[in-house]
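Only one protein chain is missing from this complex, and each of the others stays in its spot.
Right, subunit A next:
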Amino acid sequence: MDKPQPRTAFAPAKEPDTAQDAQAARRKRAMDSLARSDRGRLEAFLAREAADLEVHAVRGPETGLVMVRGRIGGGGAPFNLGEATMSRATIRLADGTIGHGQLLGSDRAHARLAAIIDALGQRADYAAQVNALVSAIEADLTAADERLAEETAATRVDFFTMVRGED
């Protein structure tokens, strides 16, 4: 793809206009979910779908830092808020497909599993299974978000006006 398309909450990724963009959007969606998934789920998926896969490490897995930025006033100039740990891995499958995995925290094994599944998602013979996994993870994340939103909504203040005596 030609230009990066950073996603923000109010500007969802624009409609893909080429097959390549659609592929990139699908891959990003998968990577986002794999980063937030429970690691056990990724282990179970690989054990079930691709038990004897040949995987070569290209980079990592390694743990390092990501400098997290904020914006002055919430929407102004960027500033460096502080760092967070992150782990990442890049792997190559026997057929040459490259996969990347990255997430917050120190779980290098998780990063490697995510990289393997990212690579599988690019292969026609695994794309459907990976899509199903991603959809299942997304459903769980959405349910967790809804739960959080509803628990928070229960603490919303309902103001009411007292009836004044003279009225």
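Just so it is clear, contacts are C-beta pairs under 8 Å (C-beta built on N, C-alpha and C of every residue); 3 or more make two chains touch, one makes a residue touch a chain; residues count from 1.
Methods note: contacts and distances are computed from a predicted model.
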UniProt protein name of the chain not shown, from "Cytochrome c", "Oligopeptide/dipeptide ABC transporter ATP-binding protein", "Carbon-phosphorus lyase complex subunit PhnI" or "Peptide/nickel transport system permease protein": "Carbon-phosphorus lyase complex subunit PhnI"
For subunit A, residues in touch with the removed chain: 1-10, 24, 27-28, 31-32, 35-36, 62-86, 88, 100, 102-106, 145-157, 159
